[in-house]
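What you see is the complex with one protein chain gone and the rest in place.
Coming up: subunit A.
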Amino acid sequence: MSDDAAAAGEAASDAPTNDGQQFDRLPETPADREVQGRASRAEVLDWWAERFGIGEGVFEEYGFWEKGAGKIWVFNGEATDPSEVEAVGMTFLRTRQEHWKPTGRAVSRFGAHATKNVIELDPEQASRFAAGDDQDIPEWDGDWGYLIATHEVAGESVPIGVGLYLYDELRSVVPKGSRADLPVVE
């Protein structure tokens, strides 16, 4: 029995559960939820707005899908619900945990719309971040938790990925396969 089913407990033994092998569209609101623990579209939109100030208009055309426990995908196309395919759009957000975590790719794709919890790195910090290094940045006086790390490229701020800020330290959570050894561009 999965954790989800266990969590559902006596509520309804025949309630639908999360099937890790298929993509299911998120319910619109918590009231529409049939699968225990599944995030709703409204909650996902609220989360991006509250955490990063990215308005729901940015995601108006996109659908949100869950496959696996808590992994949310963002998709801008037509699909059946459910969909038994290898991928529907791109990975977007990890839910079903206390602190939801955006994917680096989602931040790269949509992070330029963010208005808060964005930490601008200088050239040397940016290169260290891309290499996967943790670094002390005590001067950050914003929230702890997941931040969008950016740096300046040819006059514009560009998201690099997701950092986790705790106790004066910015931890790079760039996945190993995406880390890069880059020259410092002053």
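Rule of thumb we're sticking to: a contact is a pair of C-beta atoms (placed from the backbone, for glycine too) under 8 Å apart; a residue touches a chain by one contact, two chains touch by 3 or more; residues count from 1.
The definition used in the following text is that contacts and distances are computed from a predicted model.
Hidden chain, UniProt protein name from the list "NOL1/NOP2/sun family putative RNA methylase", "Roadblock/LAMTOR2 domain-containing protein", "2-oxoglutarate synthase subunit KorA" or "ABC-2 type transport system permease protein": "NOL1/NOP2/sun family putative RNA methylase". In the complete complex, the hidden chain is touched by one of A:A15, A:L166 or A:V185, namely A:V185.
Check A:V74, A:L93, A:I148 or A:L170 against the missing chain and you find that the one touching it is A:V74. Along subunit A, the points of touch with the absent chain fall at residues 61-62, 74-80, 83-91, 105, 108-109, 130, 153-155, 158, 160, 177-178, 180-183, 185.
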